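Removed: one protein chain of the complex. Kept in place: all other protein chains.
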Amino acid sequence: MAPAISDDEAPAEAVDQDTFTIGGRELTSRLLLGTGGFRSLEALAAGIEASGAELVTVALRRIDPGARGSLVDVLAAAGVRLLPNTAGCFTARDAVLTAKLAREAFETDWVKLEVIGDEHTLLPDAPALLEAAEELVDGGFTVLPYTNDDPILARRLEDVGCAAVMPLGSPIGSGQGLLNPYNLRLIREHAGVPVILDAGVGTASDAALAMELGCDAVLCASAISRAEDPATMARAIRLGVEAGRLAFRAGRIPRRLYAQASTPEEGRSEF
Amino acid sequence: MAPAISDDEAPAEAVDQDTFTIGGRELTSRLLLGTGGFRSLEALAAGIEASGAELVTVALRRIDPGARGSLVDVLAAAGVRLLPNTAGCFTARDAVLTAKLAREAFETDWVKLEVIGDEHTLLPDAPALLEAAEELVDGGFTVLPYTNDDPILARRLEDVGCAAVMPLGSPIGSGQGLLNPYNLRLIREHAGVPVILDAGVGTASDAALAMELGCDAVLCASAISRAEDPATMARAIRLGVEAGRLAFRAGRIPRRLYAQASTPEEGRSEF
Amino acid sequence: MAPAISDDEAPAEAVDQDTFTIGGRELTSRLLLGTGGFRSLEALAAGIEASGAELVTVALRRIDPGARGSLVDVLAAAGVRLLPNTAGCFTARDAVLTAKLAREAFETDWVKLEVIGDEHTLLPDAPALLEAAEELVDGGFTVLPYTNDDPILARRLEDVGCAAVMPLGSPIGSGQGLLNPYNLRLIREHAGVPVILDAGVGTASDAALAMELGCDAVLCASAISRAEDPATMARAIRLGVEAGRLAFRAGRIPRRLYAQASTPEEGRSEF
Amino acid sequence: MAPAISDDEAPAEAVDQDTFTIGGRELTSRLLLGTGGFRSLEALAAGIEASGAELVTVALRRIDPGARGSLVDVLAAAGVRLLPNTAGCFTARDAVLTAKLAREAFETDWVKLEVIGDEHTLLPDAPALLEAAEELVDGGFTVLPYTNDDPILARRLEDVGCAAVMPLGSPIGSGQGLLNPYNLRLIREHAGVPVILDAGVGTASDAALAMELGCDAVLCASAISRAEDPATMARAIRLGVEAGRLAFRAGRIPRRLYAQASTPEEGRSEF
Amino acid sequence: MNVLVNGEPTELEHGATVEAVLASLELPDRGVAVAVDAEVVPRGEWPAHELSEGARVEVLRAIQGG
Amino acid sequence: MNVLVNGEPTELEHGATVEAVLASLELPDRGVAVAVDAEVVPRGEWPAHELSEGARVEVLRAIQGG
Amino acid sequence: MNVLVNGEPTELEHGATVEAVLASLELPDRGVAVAVDAEVVPRGEWPAHELSEGARVEVLRAIQGG
Partner (left out) sequence: MNVLVNGEPTELEHGATVEAVLASLELPDRGVAVAVDAEVVPRGEWPAHELSEGARVEVLRAIQGG
């Protein structure tokens, strides 16, 4: 019996075809990788490889002379597409300007838009996020907003033209998983753009659950980069995302209050 | 970017080596398949293939002339090892006799021991299960008991010589997942034999969670055989098991009450 | 042994003194009652009596000739204070105008501010809610906004001068309880005004849990008015609120992974 | 507005009549108190008073000269009925002998039967518990077994003549609450004797939830005795038990996936 | 003169006041409020407030809710 | 002679063996087991094992389950 | 004569009774029970029950627990 990994018959085939589209661009991998928290560029490269991610985040900070190696070169070598974020911005104004600088620096008009409400929880500031999203969409950006799990805000973000919505499962880096699956389901039910679970995933089953709820993809940073063995966790979460996606498509059995025998009752012996 | 499935570098390597042992026999696949509920022998064959299972359950019932095709031939063709069960037995006596008949019919001394307490919940009868397990171990059987999630009973079953313990996540066929992860963790902490989650899995994330709790393997029947698309769900749960296993080995990040930035605070611009 | 209800020694004393304050007004009862859903004015009167509520909601609608009895007279007879809501408003403008009409109709500048995002979920529209709250505070109203469980939005609402925040546990009338206790705790930690759980309570334990999380009060409508026996449920939830409040003040034991004997080990016999 | 505590109209009436019966004895209070963990006999006396308990547990240990004050006198003064336990017994034999000594010491044939499986979890040993229960019932005892949450074992215990079953919510003293409400519901559905939740309650909402699931009573020790303020927590849990019981009888609203307006849609203004 | 009262087209003689409109409706003496063209008309102004052609009058009363 | 085969009353001539009983049933060549009066009768003993009056014969085969 | 009282080796004169053992201990008047060699000795039998060489005496009292 070959283990799951080393056989690529039909099923794998099927999986290859199950793509999704953001801003007109087709994506095969449903795991987006955040680059924050990797202990070295080597660890990052290994993590990207193991994750299978096609789209990875980067941030902008003031140059510091001491900076070793070039992150951009490593990402280019990995052949991934960059998704700049606006991490650390607490106002719509700063987020918009940061997005414009990122477009300049990375030659992409895609942006993972973050407008943070406080440093303690790093939760998004709903009104400021919506304001910044609208301005950036008008400015020609492909906007992927990091949002909370509010179904109404998700709809407003789509209404102003965001290319996807990225609700959180729980606070960034908390590893608490999906605190409110119900809201995520509501978001998915009403969304006309891809829903990407962002923030909170702690382990593979969290990622699988997100996909089973109908999310189109999952973005992970700390769960992978800060795991004891980042490359192995990258692979674990990659498989979790795929497992959840396949389960979503396979049509799970309903939950029953009582048992249902998996062995028929008829024909039982009477000794 | 190749999708998860079609690259078998080092990680896959690592996975191949991550085997476990029951009754002196080494197993590579950590997903055991129950054969009950598949709509046809063809669907069963496809499910086995997609699941990657090495060990599959069978039951015994009175012959009925009308029976079409030979289950045993299909399983032999799939190259899997049989694990007869004693489903439908409500007493230790019936379970022991059924196990002996299964040994005769399938030429194996392995048995998935079930002693059921009632037809409504199909939950095990603890004292009768322990009694039957002891008798079968003395009779030379390799006993894998289907048990509830009681850590003390699990230990008693190991004490009398069972080769593994198979606690339930929730009632057979209920698809309720893992109702009490805490007890499963306690069982895993103290067990000296493999712990195989049996019953209750409804979808891939349930299987992943079981493995993250430290289970050595997962047994699924209805979740796969009764899914709308059994073969796809078989693959989904197979990947979920592997994802959970890898995550368990990778060392997940701790759960934090507050957020932890995945983008460093230092060097933020001041516009 | 007298049952809980009929002894009013010291403990009761203590409870009487445990008041809280909204907009400068001291309140004794920590259960606010919504009047929607009661089958008759008699049922409403009985519910108010059993709930012990001091503050009850009312709404405004176009007069219909057929309307029987006077709600306002019943509420006046019950000696409760009115809290008009802006239910059914989907824009800040409508909510503000409705609040002004309520002030005119009920001679109170208190308002339970609702700005709804959609008819399906009745979830609040965060940006519109914040806008309406600010305008009403400027207009001299004592604003109690019905909000989602977003800790950042709760802070913004407090920042613009709301007298309390009323986060939901789950959607109005859904009876799903508290879907995200974590967010409610975050809201409580940072709030400088009373936090009143609004919406989602289905039964007494939900109300108790909300109070144990540190909420200052709970508002219930459907859980009471639509229960099979509203007056009994009113009493149940009233006791649940008080139980949770006392538990919060009593300092609960920590959760432990393992058992801690409640009977000492020392001095065990050896027979 | 009188606070919940100090009005004893009709509702209280109703409550007084809602008794239950164990071994032919009618009980009014649905909160049983464990005496372990109180810091002093004074604290115990205050806890009993605040809890309203009619039935409290005691244990037996070797006399130690240094023992101050008489527990039995304190309990006699409180007018409560004693329920001796067999805490610390790891075999059926020791539990049976301890029960007989307790009958001698306390002149009661009631016993809270504990047969423990290990010191780490203090979980019951199912087969040994059943054996001891049967022997004690035959010996004329009124047996209240501390059991796990296994519905089948609960039925076996009833079958051998136990006067009640006392399933755990989570391990003794762990304060983890009800880990598996589903099993507790199954136990309640099938039981013909009172079901008393024993062990695991950490706070008032846990007790309320147990009663809402249909339990007839709750036994608490550590949650009260080890709280920062035991008397206040005793009162809190007493009210939680009563709140849960009333809610159970009042018929809660169903859980709905979507919202249901508590304010009618008709007659909305159009400004 | 035509106005809308709670959405219903209603004919009134020229210069009719809010009070005139309310007279035609059986009103409770408490818990009532009136808006004309999306502006609140305080109770004290009902007698004096004359409606103009096409005015949108909303007459609201207390109901159970929330 | 009367015996029960899988619960069905069956008439056999005196001294009939397990094998004789099985002959009348279409059996797969694998995954079959037989118990007589709650005792396993190993395949090797089928030809020799004679049934007695009133014997309870259970003939079992593999089915999907578990 | 040597016996074990709550696990403690104790020397008693020959034929000592349970009552004699208890006399040496400060006992509460309620909530006490005695076992000798894993058998309950009812209160009424304390005066008459003579201990034999090597007897294991357990004297128990009520404590807070459960």
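We call the chains A, B, C, D, E, F and G, going by the order they appear; numbering starts again at 1 in every chain.
Throughout what follows, a residue touches a chain if its C-beta (ideal position, glycine included) is under 8 Å from a C-beta of that chain, and two chains touch if they have at least 3 such contacts.
From a predicted model like this one, the values you see are computed outputs, not experimental measurements.
J.: Out of B:S29, B:S205 or B:S262, which is the one that touches the chain we can't see?
T.: The missing chain is touched by B:S262.
J.: Among A:R81, A:K100, A:H190 or A:R249, single out the residue that touches the unshown chain.
T.: Only one listed residue reaches the unshown chain, and that is A:K100.
J.: Out of A:R30, A:K112 or A:R245, which residue would touch the omitted chain in the full complex?
T.: Going through A:R30, A:K112 or A:R245 one by one, A:K112 is the residue touching the chain not shown.
J.: Just one of A:L31, A:A46 or A:L60 touches the chain that is missing; which is it?
T.: The missing chain is touched by A:L60.
J.: In the complete complex, which positions of chain B touch the hidden chain?
T.: Per the touch rule, chain B residues meeting the hidden chain are 262-264, 267, 269-271.
J.: Residues on chain A that touch the omitted chain in the whole complex?
T.: 34-38, 44, 57-63, 65, 67, 70-73, 76, 83, 85, 87, 97, 100-102, 104-106, 112, 114, 221
Quick note on the criterion: only the chains that are shown with their structure count from here on.
J.: Round to the nearest whole Å and give the separation of the Cα centres of chain A and chain F.
T.: Taking the mean C-alpha position of each chain, the two centres sit 61 Å apart.
J.: Counting in whole Å, what is the centre-to-centre distance of chain B and chain C, each centre being its mean C-alpha position?
T.: 46
J.: Based only on mean CA positions, could you tell me how far chain F sits from chain G in angstrom?
T.: 65
J.: Any chance you could list the residues of chain E touching two or more other chains?
T.: 6-7, 35, 38, 58, 60, 63-66
J.: Of all the residues in chain C, which ones touch at least 2 other chains?
T.: 34, 36-37, 59-62, 85, 87, 97, 121, 123, 176, 221, 262-264, 267, 269, 271
J.: Report the complete set of touching chain pairs.
T.: Pairwise, the chains that meet the contact rule are A-B, A-C, A-F, B-D, B-F, C-D, C-E, C-G, D-E, D-G.
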